[in-house]
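Inspection log for the structure reproduced underneath, given as structure tokens.
Only one protein chain is missing; all other protein chains are in place.
When the chains are written out, they are named A and B in that same order, and each has its own residue count from 1.
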Amino acid sequence: MLQQVLNGLAIGSVYAIFALGYTLVFSILGIINFAHGAVFTLGAYFTYTLLGGAFGFNGLLANGQLGLALPFVVALLVGSGLAGLVGVGIERLAFRPLRLRGADPLLTLVSSLGMAVLITNLIQYLVGAEIYNFPSDIYGTLPKAVNFGTAAAPVPVRTVQLVIIAVSAAILVVLTLAINYTRFGKALRAVAEDATTAGLLGINTDRFILLTFFLSGSLGGVAGTLIASSVSIAGPYFGIAFGLKGLAVIVLGGLGEIPGAVLGGLIIGLAEAFVPPQYSGYKDAVAFAILFAVLLVRPRGLLGRALIQKV
Amino acid sequence: MTDFFATNGFLIVSMTLAATLALSLYLPLMAGQLSLASPGFYALGGYIAAVLSDGKHFTWSGQTYPVPLVLLEMALAGLACAVLAVIVGVPALRLRGIYLALATIAFVEIVRVVSLNVEITGGAVGIFGIPQPYDDPSKLAYLWIAGPLLGLAMVFVARLERIRVGRAFTAIREDELAADAMGINPTGYKVLAFTLGAALAGMVGALSAHFINTWNARQGTFDASIGLLAFVLIGGSRSFLGPVLGAMILTALPEVLRQTADTGGLPAWLGQFMKDGRLIIYGVLLVLGTVFLPQGLITPALFQRRRPSPVRAKVEPPA
Partner (left out) sequence: MSESAVPTAAAPTLLQAEGMTRRFGGLIAVNNVSFSVAPGEIFGLIGPNGAGKTTLFNLMTGLIPATSGRLRLRGADITRLPPHRIARLGIARTFQNIRLFSNLSALQNVMIARHSLTRTGVVAGALGLPAARREEAATRRRALELLDLVGLADRAAGQARNFAYGDQRRLEIARALALDPTVLLLDEPAAGMNPNEKAELSAFTRDLRDRFRLTIVLIEHHVPLVMGLCDRIAVLNFGQLIALGDPATVQSDPAVIEAYLGSD
């Protein structure tokens, strides 16, 4: 039972981090960035490379390897930062031209899908489609597992999961504090509320949009790295499934609501963890069943505001 | 010349099937519904055909699978998908815009995961050795069914735009509330458009199962949704010819790139890129298409001499 709860919290907190990337963009621009899953994937690959990982036999960069190997924390930060930069690039190329034209959100959705396809296949072209495993010693001298039970009834919990929970919690705390208590955070919320007015009040909305995409991409990169370090990189497409599940998380929590992303992520993580072993093949369907049910019963999600259509 | 058709038979039939599938997305779009559900119905239709032709349900004599049975399977698949579409659609189509799109994404994923786990679909492995109605290695013979299917679908959609029901769809697409106030039941007609699209996708799926000879969960995925969306986007969403043309061009494109790369006369790296990087090019086209060709290639402007209508930003509430 404890095992399942911890599993649920671990995966749930990664879902939360990942979903926050969606939420930040949605709260500012009112659109879903379908390339977020690709940025998640990139973050994992970046960190892998920075840890000194070698590439496989296929792809343009076959057998390539960065000359150095950074410590895990540094690699995580740099890798996520790079993912954030990619997020900015996506904004410039796929979102901005459409926004300046006042285009239908549907078009932006498709454009971001195009970027997702592009990035994912670019990764495959460069480094092939094999599974990459993170080096097993990334956490240094920490033990592989921690015993939460007693010597007689041991409940081993993988260190990786504890690290994930700890890192996610730290990020969430920092983010919440930043958004609620700093000038930056207040400006971000102003832009989210009403970009035109915020602009009139002297906030550089363009810069905030860039910052938001950077933050969103970084969060995606962190999530990707955490999953990759805990399981593996299952190939360039491993972010797609995450990307889709992230949608379930944000709808459950309420589109554009930051606490909602956290709540939604944890709920879905726990729901998946408690799927009985004989139905484990259906685990992936849990998130989508929840997504469908929420849309039918309460589309605004748990914490979303009810929207009234202007007649 | 016959050589060309022989080597490209598979491609030509694929293009035809893709165009029909694009129309299955166009139908709900006529009523303003962005539904990404077609791949789910396509997958279901394929499974129905694959299971029905496994030898335990029908019997037949001769080497090839009888064409009438294929047609029967297509009809049954269409019917089954229509029923499922009504069940799923009545609750789901109260949603608007992005929320509906998300609901259809969820639907496709649920279908996919279920088909991975259920015995009758062969689980992750899928179903192999689906019998063939034609003894043609180039598969061009499938055009005998795929061609008329596309033709009929095109005629149907073209007719739809000129009759009462099609007008109801268009009214809902233009302004759902005004349509409601003018006596049109929006949910009813949205479900109808959705169901017609689902039935068509199911029929294409049933035929495709025979065409491709195997069927598994990889046939109905989110990726496929993106592909269909690209067809409609690039081709144009205001006329039924748009998705047809978009589908044919984008289906042929990877193959054309590959064959061009093989003909030589190109620097080696470019040829290699065109082969391995086909999907990269695809993604680039999608981005460029939305930025530069928002109305797609086939726009109403082509038929009338007017300026295309500018696209406005909308943020829709869920329901």
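The rule is short, and it goes like this: contacts are C-beta pairs under 8 Å (C-beta built on N, C-alpha and C of every residue); 3 or more make two chains touch, one makes a residue touch a chain.
Just so you know, these numbers come straight off a predicted model, no measurement behind them.
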{"item": "Absent-chain contact - pick from B:A179, B:A209, B:I249 or B:V284", "value": "B:A179"}
{"item": "Touching the absent chain when the full complex is considered, from B:A101, B:L116 or B:L192", "value": "B:L192"}
{"item": "For chain B, the residues touching the chain missing from this view", "value": "156, 159-160, 163-168, 170-171, 174-175, 177-186, 192, 196, 306, 309"}
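As a working rule, only the chains that are shown with their structure count from here on.
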{"item": "Chain centre separation in whole Å, for chain B relative to chain A (CA means)", "value": "30"}
{"item": "Chain A partner contacts - residues on chain B that touch it in the complex", "value": "34, 91-92, 95, 97-99, 101-103, 105-107, 109-110, 113-114, 116-117, 177, 222-223, 226, 229-230, 233, 273, 276-277, 279-280, 282-287, 289-291, 294, 310-315, 317-319"}
{"item": "Residues of chain A that touch chain B when the two form their complex", "value": "30-32, 93-94, 97-98, 101-111, 113-122, 124-125, 240, 244, 247-248, 251, 281-282, 284-285, 288-289, 291-292, 295-296, 299-300, 307-309, 311"}
